[in-house]
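Right, one structure below, let's go through it.
Here the complex is missing a single protein chain, while all its other protein chains stay put.
To keep things simple, chains are lettered A and B as they appear, and every chain counts its residues starting from 1.
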Amino acid sequence: MLRSALAVLAALAASPAAHADFTGKTIKIGVLNDQSGLYADLAGPGSVLAAKMAVEEMGGKIGDTPIEVVFADHQNKPDIGSNIVRQWIDVDGVDVIVDVPTSSVALAVSAVVKEKNKVFLASGPGSSDLTGKACSPNTVHWTYDTYALAHTTGQAEVAAGGKSWFFLTADYAFGQALERDTTAVVKAAGGEVLGGVKHPLNTTDFSSFLLQAQSSKAQVIGLANAGGDTINSIKAASEFGIVKGGQKLAGLLVFVTDIHALGLQTAQGLLLSESFYWDRDAKTRAWSKKWSEKMGGKKPSMVQAGVYASVLHYLKALKALKSDADGKAVVDEMKKLHTDDTLFGKGVIRADGRKIHPMYLYEVKKPADSKGEWDLYKLVKEIPGDQAFRPEKEGNCSLIAGSTPAPAAAPAAPAAAPAAKPDAGSAK
Amino acid sequence: MSEASAAPAAELAPRSHRAPLAILVALVLVAPWVVYPVFVMKALCFALFACAFNLLLGYAGLLSFGHALFFGAASYATAHAALEWGWRPELCLVFGAAVAAVLGLATGLVAIRRQGIYFAMITLALAQMFFFFSLRAEFTGGENGIQGVPRGMMFGFLDLSRTYVMYYVVAAIFLLGFAILHRTVHSPFGQVLTAIRENEPRAISLGYKVNQYKLIAFVLSAGLAGLAGGTKALVFQLASLTDVHWNTSGEVILMTLIGGLGTIFGPIAGAVFMAALENYLAQLGSWVTVTEGAIFVFCVIAFRRGMFGELSRLLKRPL
Partner (left out) sequence: MLAVPIQALFGQLLIGLINGSFYALLSLGLAIIFGLLNVVNFAHGALYMLGAFVAWFLAEKAGVGYWGALILAPLAVGLFGAVIERLLLRRLAGLDPLYGLLLTFGIALILQGLFSNWFGSSGMPYEMPSALQGGRALPFMFLPNYRLWVIAVSLVVCLGTWAITERTRLGSWLRAATENAALVSAFGINVPRMITITYGLGVALAALAGVLAAPIYRVSPLMGADLIIVVFAVVVIGGMGSILGSIITGFSLGILEGLTKVFYPEASNTVIFVVMAIVLLVRPAGLFGKQA
């Protein structure tokens, strides 16, 4: 407590002098995420640790310049997030912003980082707008996005015979985007959507919505929601015998921490997509073990893995460039270098800022098949990155030459009927 | 100065305010050169918000549990006018404050028919409905909010994209709003409000149209809260659901309480304190919540008059 009080005083006293040239003295990495709320487990302190592990791997400095990691809690509010980032860049000399789950905050942060010409490595947020109509030359979107999740899960389900769908959608832009993208995939693959309900954010009881899903007789119930909403829907589905009744659940955005919180008994059989799972191969296991030792035995989520890998790649680019003054130049260098790390393997960063790597379709294990508390997934299918992520030209990103200009109706109309949308789903 | 005979303290109050007023103006002018300017701007927006709220709770004794409605509605209105209609910032701000005032009139007409905790509940209910509207409405951008709001050129020549220009505009807005509130509180109108707070039946029996007074106070408070919200939208170039959430309504109560209920300077101190807490303790994660909670408990148990309430007791003069 005293320490932080002193830090406050120091910050107050030091701020006027702090404006200039910190860039040359230290490389400062700012991990901005939810440290206390809904997403604290899948990002939170674990992301900070992941960033520190990347720094450690680079020897703690580049040349003679030491690397430092700071972090803050954006409480999932865009105004708090953008305020912290401004202050970090203006006062504290932070060079790169990392993680930032919650798409609304990430979009705000991306704008500030672009204005200040620093670097934003997005791992936590899902909105594919970050490399689409809101793309920026200063942003790299690493771990996953809504389009990739929708494609991986949606396609696989339809291929496995789940032709008719019903959606439980969180009633906000993110949920609607998930529903829209998945709907497009399902239709393109020859399936149909029988209906859906839009529920308010942070609903506790989903039984009513699930009954509606049940009476629709759809083969697959797509959960276009996140966090606590997803957990509560899966719990209620198990309790009300939805899965036993023959309908399947498809989690469109589920993290390993959610499955752990649910327990296998409830979550078994759920299909979901991730770009990283700790138990995938020897390398991911080794890294996760190291991470786990400092996190009280928990296992890392894909968001935390993405923080590690993106920071590592950023530092490699700095090493090659020997400067961090021009954020855009650093991102250009990151795009030039091929990515290679133990967690995501070899990959590339596209001109629109999208990191390309494989996505994996997993099924949640039955309790009998699990060998430990965190032994949760069974690999169903690997989808190559170029198939999982949205083709560059379809994102309407201004950085892409020859991208189709946005048709007049397309921007900012997520609430409209989910039927025919020109911008998504024309992959096939 | 006809009110002087009715309440001698009222005449005294402004005089005892001269020194603190001078200090306040000096602090506002110097602050951005010592502390991070964007932070001070945020603190000033919340300070104006808290002062506007204090007019209701501290002077008229009306606890509004839905003041985020006005703060948030104005920030949406201002941001929308600036981004979609390309209005000049001063017009956007006036528009935002006007929207808030109109909403204040509508809410006030409904709410002032009830007293005490019921008044609080009606304002809460209306604010929750507005939150729902904001979540659903197209122009608010749902949970993404309205992002990338241009600050623009005020009066055509003040370039608000420059930090220090923006700062002094915010400072001017804050001081203007504060001056209006200060004047209101120490006018005959303010005296009647206080009388209503102290003893409503007596005020009625003295022939005052109590509800009209309450309504005017409510609209004024809503309008100034809106001015604060609109300014915040310009500073952060963002209007979001946070501004209309009931947490914001709760926070403004806390600011006023910490600073000192019914003191003219207290809410400013409370707002700065809360903003600093949120900003500088962001590293502590959920300990921020714990700290905030502990401050609540401490204030209510041992520090009920708030910073300026205690100070005013020590100095034996109203602040």
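Definition applied: a contact is a pair of C-beta atoms (placed from the backbone, for glycine too) under 8 Å apart; a residue touches a chain by one contact, two chains touch by 3 or more.
Small disclaimer: the values here were computed from a predicted structure and weren't measured.
Trainee: Just name the one of B:52, B:181 or B:257 that touches the chain not displayed here.
Mentor: B:257
Trainee: Going by the contact rule already stated, which one of A:52, A:74 or A:198 would touch the omitted chain in the full complex?
Mentor: The single option touching the absent chain is A:198.
Trainee: Touching the hidden chain in the complete assembly: which of A:232, A:292, A:339 or A:396 does that?
Mentor: A:232
Trainee: Among B:87, B:168, B:189 or B:246, choose the residue that contacts the chain missing from this document, as touch is defined above.
Mentor: Looking across B:87, B:168, B:189 or B:246, the contact with the absent chain belongs to B:246.
Trainee: Thinking of the whole complex, not just what is shown, which of B:21, B:91, B:105 or B:125 touches the missing chain?
Mentor: Looking across B:21, B:91, B:105 or B:125, the contact with the absent chain belongs to B:125.
Trainee: Of the residues in chain B, which ones touch the absent chain?
Mentor: 63, 110, 113-114, 117-118, 121-122, 124-126, 128-129, 131-132, 136, 246, 250, 253-254, 257, 285-297, 299-301, 304
Trainee: Write the list of chain A residues that the hidden chain touches.
Mentor: Answer for chain A: residues 34, 36-42, 44, 171, 195, 197-200, 202-205, 207-209, 211-212, 214-215, 227-228, 231-232, 235-236, 239-241, 245, 257-258, 260-263, 265-266 touch the chain left out.
Basically, only the chains that are shown with their structure count from here on.
Trainee: Compute the distance, rounded to whole Å, between the mean C-alpha positions of chain A and chain B.
Mentor: So the centroids are 37 Å from each other.
Trainee: Going by the contact rule set out above, which residues of chain B touch chain A in the complex?
Mentor: It is residues 33-36, 38-39, 42, 135-136, 138, 141-145, 147-148, 232, 236-238, 240, 242-243, 276, 278-286, 288-289 of chain B that touch chain A.
Trainee: Mind listing the chain A positions that touch chain B in their complex?
Mentor: Residue positions touching the partner: 4, 7-8, 11-12, 15-16, 35-36, 40, 44-45, 70-74, 77-80, 82-84, 86-87, 90-91, 103-104, 107-108, 111, 171-174, 200-201, 412-415.
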